[in-house]
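Below you will find the structure I want to go over with you.
Every protein chain of the complex appears in place save one, which is left out.
On to chain A.
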Amino acid sequence: MADKKWMPRWFYQLASPRWCYEITGKLLPLFVIAAILLLVTGTVWALAFAPADYQQGNSFRIIYIHVPSSILAQSCYMLMAVAGAIGLIWKMKVADMVAKCCAPIGASIAVLSLATGAIWGKPTWGSWWVWDARLTSMLILFFLYLGIIALNSAIESERTAAQSTAVLALVGLVNIPIIKYSVDWWNTLHQPATFKLTERPAMPAEMWVPLLVMVIGFYCFFAVAMMLRLRNEIIQRERRSSWVRDLIAG
């Protein structure tokens, strides 16, 4: 890899498990503080101060969990596929580890998205679950996460496990645009996207500003959960190297 000088320096640093361990050690407290601040303010704002929806009343407040978790479940999947691809192409160990750590976090966030969706569906649509395009494609996302976790744990060799899961993650990537456009392509009960890059949200600022706070807070929480898992994975795989021995001997 050393002869490919056209890649920026940080890319090679990122490839070093030791450097990653050190940098995440520095970043972790910052993200912990950011996540706590954002999620606490966001939750208080969402539950007590945001106005009730004129049609749905207060059940609308579930949006402040449902939308951030749905966005995060998909972002996490994309990160997993991209990290898997980097691992496949450049044989970068840290990328393999990131991809592996994404799966359990993503699966739990997808459960949160599906559960809050069902809970919100009951008072709004009168049913916990409908076989609607958006709901079904989100359920498939959850099954993809489960498949990736199962495949990863079924293969003994770390390298082969990483390669196989990366391929599965990349194939499953096709589901992401399906989730996104499911509300446009099919007749669906589900309402269209809350945040779009090209338009202002179709709700007043008192409603979407706390939602944005929650979305950013969820991303910070993801960063924390990711770094905690990644650091474990690094220690686990580099246990025979001298720097980890020194770290453990303390």
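Structural remarks
One rule holds in what follows: a residue touches a chain if its C-beta (ideal position, glycine included) is under 8 Å from a C-beta of that chain, and two chains touch if they have at least 3 such contacts; residues count from 1.
Just so we're on the same page, contacts and distances are computed from a predicted model.
Comparing "Elongation factor 4", "Heme exporter protein D", "ABC transporter substrate-binding protein" or "Oxidoreductase" against the UniProt entry of the hidden chain yields the protein name "Heme exporter protein D". Only one of A:Pro29, A:Gly57 or A:Pro192 touches the chain withheld from this view, namely A:Gly57.
Touch with the chain omitted from the figure is made, among A:Cys20, A:Ala83 or A:Ile109, by A:Ile109. Among A:Ile65, A:Met80, A:Ile148 or A:Val183, only A:Ile65 touches the chain left out of the display. In the full complex, chain A touches the omitted chain through residues 39, 43, 47-52, 57-59, 61-62, 65-66, 69, 105, 108-109, 111-112, 115-116, 119-120, 122-123, 221, 224-225, 228-229, 231-232, 235-236, 239, 244-245, 248-249.
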